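With one protein chain removed, the remaining protein chains of the complex are shown where they sit.
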Amino acid sequence: MTSAIQMVDITKTFPGVTANDNIDFSVDKAEIHGLLGENGAGKSVLMSILYGLYKPDSGDILVDGEKVDISGPSDAMRLGIGMVHQHFMLVPSLTVVENVILGREPTVNGVTLDMERMLRDVAESCKRYKLDVDIEAPVYQLPVGVQQRVEILKALYRGADVLILDEPTSVLTPGETEELFNAVRELKADGKTVIFISHKLREVLAICDRITVLKRGKVVGTVLAAETGEGQLAEMMVGRKIVYEFTKEAECGLEPVLRLEGLECLSDRGIPALRGLDLDLCGSEILGVAGVEGNGQTELVEAVMGLRELTGGSVKLDGQDITDTQPKTRIQMGVSHIPEDRHKRAIVPDFSVLENLVLGSQRDRFTRNGVSIDFAEAKRFSTDMINDYQIATPGPETLIRYLSGGNQQRVVVAREFSRDPPVVIAAQPTRGLDVGATEYVRRKLVEMRDHGAGVLLISADLDEIWALSDRVAVIYEGSIVAVKAVDETDVQEIGLLMAGGGNE
Amino acid sequence: MVELLDLINTGLFAAAIRMATPIAYAALGGMFSERVGVMNIGLEGIMLTSAFGGVAVSYYTGSAWLGVVAAVLVGGLLGLFHAIITVKYAGDQVVSGTGINILAAGFTAYMSQVIWGTRGSSDAVNSIPDLTIPVLKQIPVLGEVFGTHSPLVYLMPIITAASYYVLFKTPLGLRIRAVGEHPTAAETAGVDVVKIKYMCIILSGMLAGIGGAFLSLSHLNVFNKGMTGGRGFIAMAAMIFGKWMPFSVFGASLLFGFADALQMRLQSLGILPPQIILAIPYVLTVAILAGVVGKAKPPSDYKPYEKE
Partner (left out) sequence: MSERLTAAVRRVFGGGDGLQGLMIQVAAILIAFIVGAAVLAVTGYSPVDAYVSMASGAFGSSYGVGQTLTQATPIVFTSIAFLIGLKAGLFNIGIEGQFLMGAMGATLAGVYLDGLPWVIHVPLTILVGMIAGALWSLIPAVLKSRFDAHEVITTMMLSYVATHFTSYLVNYPFKAPGWVAQSLKISGSAELPRILPPTQLSAAIFVAVIVTVASTYFLQKTIMGYELRATGLNPSAAENAGISIDRNILVSMALSGAVAGLGGACEVMGIHRRFIQGFSPGYGWDGLAVALVGGLNPVGSFFASVLFGALRSGGMIMTRATGVPLDIVKILQALVIMFVAAPKLIRALLRRER
């Protein structure tokens, strides 16, 4: 029997990184094949190559045993390969049917849409694959789980025999996940092949026939789901044997500086993002929040800063309830914030270095009369900061967008830390920075801790959390599933918790 | 009060239909442009330039119908210009439209002085004769309202129906709606976003061009400086009031045309200030945007589309 898809000896490098290193990957016909790995293991790159979004440096792709050249998504579609991305590509006000047929519209006479045929065809595929969708409803009225089914319908309508699902459960509720799994099983029963990308152990075990594990761009191995378990998979993912030992949770010795109780809020898409999150941050500590991205980290930060409306829970600073205060008040009370998206949240690119350093303190530190900004003071301050934080800039008046990412981040760090805050929220503080700047920012975080501040470090980089934190909290699906002192745990245990394993 | 009632006669309704026609053409044009995510503030200027172009061609060729063709071409050309600035060069839609309006005012006045030597208006030219529909004309009341009009008036409902058909019954319409609302989704589904945008913006200019031709070659037989008198902006109001749906846009245009016809008659009587009636379309539009009267949501967010 020939494989549906065979990828032979695929290598893909990006500047500085080998994303895929001689990967051999094959998927049988009518198989549900899991592709498992941590963030950055190379799963998405491999599938992007299969879908024609990237060109591999070397290696071959065989579809049904024949060597093919896939140079774009249209080639992939022609070969019967469809992909459902994490971010849906649907037009909200169009109906399900219209979205499905868009770009491949059937017509009666070459001009008029063949409504009947559209409805019939789409209703038929719904029935065939047991995808329960109201096909005449506009897409915006549908819940996320149903929208995902529309994406699957779209791929099937375009003749997909092989369906790539990219982290399909990351946007779904548990109930919707179950429905998705049923649909995927129907697809298999009908002879379709499904590649299921995930980092969640349980899910791949529940749905897949075989699982291929990637780690740092290489295939660790392919195993039969029926013959493996969470322990073995986790070990393959992180590379060492996992020792299950759940010690007592570490706690603050004293009254915490920041106490989060039962935080609940919705994501931008309107689904619950934080689901009763509890967390205490003590003074003089770095508390790392580890987790796979999209488990509520962004919303956690916004909730603490007052930038996102809470549907439940409270935020206390030094014992004082600040749940209902404005962001401005929180900043003045000493909550500093290094945002995860520097260009979106942290800096105004068309402002000068000086103006960016003033941002947030324009109404207190940098005014004497409450009306105008004390630019003399701001200039003095900027010059100091440029020296103290070694910001490489022609001068304080230079627009910040002409600075390198590392220097922009130094400006942000200088601004936030100069307020001498009791609480620092650092979200992905070294993302996109070079080695020198990374080292610098990390040293500053430690310095802040040594000065008595409580530092909440949210990072997708487990090494970073490991290197800096006194305690580690693991966030999973909107709540904290464990808090450990670093010396009482190890990377493997945290990795397992991040993947949703072990929290019985 | 008796005087006011005297105003409401078949002549008023016939005039309302005439006044509605140029508004409706431009409003439908605006609708196509906005459907693909580009605001066309230049409708006013496009109408004016087309009105001028139509008269100029009729003046030189003696053929009013060639004038209409020229007006449509001129409109399409300005539409293309707007498309190049807003789509290709991602220039600002509002500024480009404003530029077109000012250019139109200047260019038409300048050229009419070059051609006819007067800054105010052109010579009289051949215009399109009215059409009388034989059977319809015999029917009492209806015959007086609908029986005799310019062919461009009768063309209007046909174009409205055609627009509806294209937008909601053809693949092209489906693509137009997708492009305006979510260009990236359309692109990934294999739709040529840029091509569709160009098409609709050019069409927008051509439709406004017919509206301009109606004014100068049918309603009148001369070009007057600034003769569109803000109808392009009323058209935008009609487009919003009609919520970007062809038949509703047509209906809104009729309503605003009626207001226009009514205020002209009121002017002679002096019962109700015409300015109040003239302001109504704009007030209604603001109200509907604010959600006071229903809720109008534009079909796009007017962002320039840039391919990744």
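Chains here go by letter, A and B, matching the order in which they are written, and residues are numbered from 1 within each.
Simple rule for what comes next: contacts are C-beta pairs under 8 Å (C-beta built on N, C-alpha and C of every residue); 3 or more make two chains touch, one makes a residue touch a chain.
Everything numeric here is computed off the predicted structure, so don't read it as measured data.
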item: Full-complex contact with the absent chain, from B:21, B:96 or B:204; value: B:96
item: Touch with the omitted chain, as defined above, among B:11, B:62 or B:106; value: B:106
item: Candidate in contact with the missing chain, chosen from A:58, A:362 or A:390; value: A:362
item: Residue among A:347, A:386, A:426 or A:497 touching the omitted chain; value: A:347
item: Positions on chain B where the hidden chain makes contact; value: 39, 41, 84-85, 89-92, 94-96, 98-107, 109-111, 113-114, 119, 230, 233, 236-237, 240, 273, 275-276, 278-279, 282-283, 285-286, 289-291, 298, 301-304
item: Touch list for chain A against the chain that is not drawn; value: 305, 307, 326-332, 337, 339, 344-351, 355, 358-360, 362-363, 367, 370-373, 375, 399
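Going forward, only the chains that are shown with their structure count from here on.
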item: Distance from chain B to chain A - Cα centre to Cα centre, in angstrom; value: 48
item: Touch list for chain A against partner chain B, complex; value: 73-74, 89-94, 98-99, 101-105, 107, 111-113, 115, 154
item: Residue numbers on chain B that touch chain A, as the complex places them; value: 169-171, 173-175, 177-178, 181-182, 184-186, 188-191, 299
